[in-house]
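For this view, one protein chain was removed and the others were kept in their places.
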Amino acid sequence: MNDSTYKLSELAFLVDGEIAGGPDVVIHGMGDISTAQPGEITFIVKVGQVDEIAATAAAAVIVPLAMEKAEKPLIRVKDPYLAAAIIHNHLLAAPFTASGIDDRAVVGNDCHIPTAVAIGPMAVIGNRVVIGERVTIQAGVVIGDDVTIGDDVILYPNVTLYNGCRLGNRVAIHSGTVVGSDGFGYATDEQGRHVKRPHVGIAQIDDDVEIGANVCIDRGTFGKTWIQQGAKIDNLVQIAHNVVIGAGSIVVAQVGIAGSATLGRGVVLGGQVGIKGHIHLGDRAMVAAQSGVHGNLQQGAIVSGSPAIPHREWLKASTLFGRLPKLNQELREIKKKLAELQKDQSDTSSGN
Amino acid sequence: MNDSTYKLSELAFLVDGEIAGGPDVVIHGMGDISTAQPGEITFIVKVGQVDEIAATAAAAVIVPLAMEKAEKPLIRVKDPYLAAAIIHNHLLAAPFTASGIDDRAVVGNDCHIPTAVAIGPMAVIGNRVVIGERVTIQAGVVIGDDVTIGDDVILYPNVTLYNGCRLGNRVAIHSGTVVGSDGFGYATDEQGRHVKRPHVGIAQIDDDVEIGANVCIDRGTFGKTWIQQGAKIDNLVQIAHNVVIGAGSIVVAQVGIAGSATLGRGVVLGGQVGIKGHIHLGDRAMVAAQSGVHGNLQQGAIVSGSPAIPHREWLKASTLFGRLPKLNQELREIKKKLAELQKDQSDTSSGN
Partner (left out) sequence: MNDSTYKLSELAFLVDGEIAGGPDVVIHGMGDISTAQPGEITFIVKVGQVDEIAATAAAAVIVPLAMEKAEKPLIRVKDPYLAAAIIHNHLLAAPFTASGIDDRAVVGNDCHIPTAVAIGPMAVIGNRVVIGERVTIQAGVVIGDDVTIGDDVILYPNVTLYNGCRLGNRVAIHSGTVVGSDGFGYATDEQGRHVKRPHVGIAQIDDDVEIGANVCIDRGTFGKTWIQQGAKIDNLVQIAHNVVIGAGSIVVAQVGIAGSATLGRGVVLGGQVGIKGHIHLGDRAMVAAQSGVHGNLQQGAIVSGSPAIPHREWLKASTLFGRLPKLNQELREIKKKLAELQKDQSDTSSGN
């Protein structure tokens, strides 16, 4: 956080927005429409939110292009939600504070750690770890041997990175997340004993990936588990050995992805989805919350249900699910009538 | 734990119970009916458990009012399960041991920490943290800046509280739980890049809330995520940004609640339930395990399934689900008979 202020015109410039009223209004923060304070900017996403603009205490409002003017100074943009995110990040931007390595952190041998880092107390870093510029490693983080970490990474408290994992630039990992633990792989002998398969691969997290809290990303059996550039992973997600998450994919909380499944670019998985192992989800495939995907998906597929079927079909089918008792009752009545008809027919045919 | 002993009459008084036999029997602990030891009290919930009373080694038994006497001294109460919980807590009650702040804990600047605390080794506490009386912070807990914690709180090992979060009195949080990490919110630009929405809100946990292990409670985007008084959250639950959990609600393990959903008072969510974002569940609504709730629920609603429907309807429908192949077969047969009938009818009509 910082204490910088900006003129409305400066903020509009950031998002290619048009000003309506007060270009010199001074902004120091952002709030949401109902609770924003004087000196803050806020945003709406629908033109219909006129009353909310009238009521807000905010100094200015980011609005859709379709809204030409209002009772407040405006920044008019194509996508207010996006513009608000960009402006909010700008308002909060602050230079990196290189507090160095805390005395109570532990650093192994043969590491490469630049001066511009912030490594907190009780962080434990293994041997031969390479860390980039402006990296923040908070309290209680444990990093195994031979890990490499890019620039501008932040690891929140109590994250664990197992040995050999690789993180790109601008990666953020929230508390309690475990990267690179062994995958769940056993071979079972004739006595039913499960013999562990060693996991000699790694987990690789590419640039601009953010990972939520208490996520598990297993290392590869061989090779790597791979989260590609710009993917975003929510809390409590399970990503098994050798999974590939394509660039820009979105994985909502509590999803489980089984071993060696691969996601293309821009795939979206709703919360609590399960993905079977060894299948491929094509680019931009979308899976509704709680669905279970058992087979490959074409690019752009939109599916729901467990097992997942095309979303439109699922919508119709799931509506009928609740009406199964009624359908069943109808079937009973039809059978009865049919029997009567058959009897009548038989009577008629036999001339009675 | 303590070594106090109580007379049966003292324990009966606690729960407004009636003694049948031995008011002076001395009790020092509680066990379950099959493994309780001499000197312990135990309980049954059904009158029919007479044989278990005969067999138990316990010194006394808490029983329903309907049981008038048995081979053991009894405490007769309306709700033995509740009475057992109250008595067991009483038997275990012990004064707080103020061990102070361990030498190997780290405390930031400008904190307010009373003498009567127990802060373990490797705990890390940020700046401007305010802690109440008789608070226990176990090993490896990390607390961010500007956190406030009420009285009689216990944080088990390796809990993480992000900056600015607020905990009321008598809050208990189990190991690995993360409170106040960023919510999962991005705005996507025209190139498909996900721009992070800053999360400047907090998470607030009110009095008497207990939270299980490895739970994730995100901070608000703006405003707060809010767990209200007396709610109980099981392990591995996901609570997204700006969710409100009403007072006294029960959230069983592995539930996921999406952003800005709100629960009324006394709502019960079964294990692995998913709740869509931005919906409201009325007071005392109940959702069966594994269900998915996509829309608002009235107070007192009882629902099941994904998408959730009234529980009674779901029971009937889900029974029929397994009989779909049979129903389908019947439909085939009906179609066949109908075709025959039509043919016959046509023959009859045409005078053949």
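Quick notes on this one:
Chains here go by letter, A and B, matching the order in which they are written, and residues are numbered from 1 within each.
To be clear about the criterion, contacts are C-beta pairs under 8 Å (C-beta built on N, C-alpha and C of every residue); 3 or more make two chains touch, one makes a residue touch a chain.
Given the structure is predicted, the values throughout are model-derived calculations rather than measurements.
Contact with the undisplayed chain is limited, among B:Val50, B:Ala116, B:Ala139 or B:Ile302, to B:Ala139. Contact with the omitted chain, checked across B:Glu10, B:Asp32 or B:Asp189, is made by B:Asp32. Checked against the full complex, the one of A:Gln49, A:Thr136 or A:Asn158 touching the unshown chain is A:Asn158. Summarising the interface, chain B meets the missing chain with residues 30-32, 35, 79, 81-82, 84-86, 88-89, 92, 104, 120-122, 138-140, 156-158, 174-176, 208, 210, 212-214, 230, 232, 234-236, 248, 250, 252-254, 265-266, 271-272, 289-290, 318, 321-325, 327-328, 331, 334-335, 338, 341-342, 345, 348-349. For chain A, the residues in touch with the chain missing from this view are 106, 122, 124, 140, 142, 144, 158, 160, 162, 176-178, 181-182, 184, 186-189, 192-198, 200, 214-216, 218, 221-223, 236, 238, 240, 254, 256, 258, 272, 274, 276, 292, 305-307, 309, 313-314, 316-317, 320-321, 323-324, 327, 330-331, 334, 337-338, 341, 344-345, 348.
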